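Every protein chain except one is present and positioned as in the full complex.
Presenting chain A:
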Amino acid sequence: MLRLFVFLCLAVTCCFAAEGHQFCCSAEDRHIVEEQWEHLWGDTESSKIKIQFGRIILLKLAEAHPDVKPLFANVDIEHPEGGKFSAHTFRILNALDLAINLLDDPESLDEALNHLADQHKVRAGVKKVHFQKIGEILHESLAHVLNEYNSLSWKSCFKGILGKIASKLHD
């Protein structure tokens, strides 16, 4: 047990020490994430799943951090079943999908995440803790919807993805 703990600590420090390096979200990790993510989108009606999934994530976030609710005011979070909010959750899930599918190409992924970071920078009130919470919600819910979920791989990759999107925020 102690050994496992030491190993995990080591792995985490490795990830912090050398971000984007081979150990953190390695090539194999990326392939695993892509393969497991792929399982969700077998159906032609994938947009419904995306909207539903995104809605759950955002509502859970709003539940945990009530201060994000006003941030989603102009996409009408008051009516989560409405078209405006559905379109927004669809947009978010598609961005997530884009990021995951770009894992194979680190340079393009970097640019895409950079763009997303810019988009979040101009929204005043968005905080780093929100992204941390989104990460937690994401892992929790993905473990529920995916038959195969390698949490180590997902965590090591999403630490990087969410970290980069939140990198231009001040607090």
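We take it that a contact is a pair of C-beta atoms (placed from the backbone, for glycine too) under 8 Å apart; a residue touches a chain by one contact, two chains touch by 3 or more; residues count from 1.
Throughout what follows, contacts and distances are computed from a predicted model.
Peer 1: Could you tell me which of "Light-independent protochlorophyllide reductase subunit N", "Hemoglobin linker chain", "Ribosomal RNA-processing protein 43" or "2-oxoisovalerate dehydrogenase subunit alpha" is the UniProt name of the chain missing from the displayed complex?
Peer 2: Per the UniProt record, that chain is "Hemoglobin linker chain".
Peer 1: Considering the complete complex, identify which of A:38, A:67, A:105 or A:118 is in touch with the unshown chain.
Peer 2: Answer from the full complex: A:105 touches the omitted chain.
Peer 1: Would you indicate which residue among A:28, A:67, A:111 or A:140 is in contact with the undisplayed chain?
Peer 2: For the chain that is not drawn, the touching residue is A:28.
Peer 1: Residue by residue, what part of chain A touches the chain that was omitted?
Peer 2: The missing chain touches chain A at positions 22, 26-28, 30-31, 103-106.
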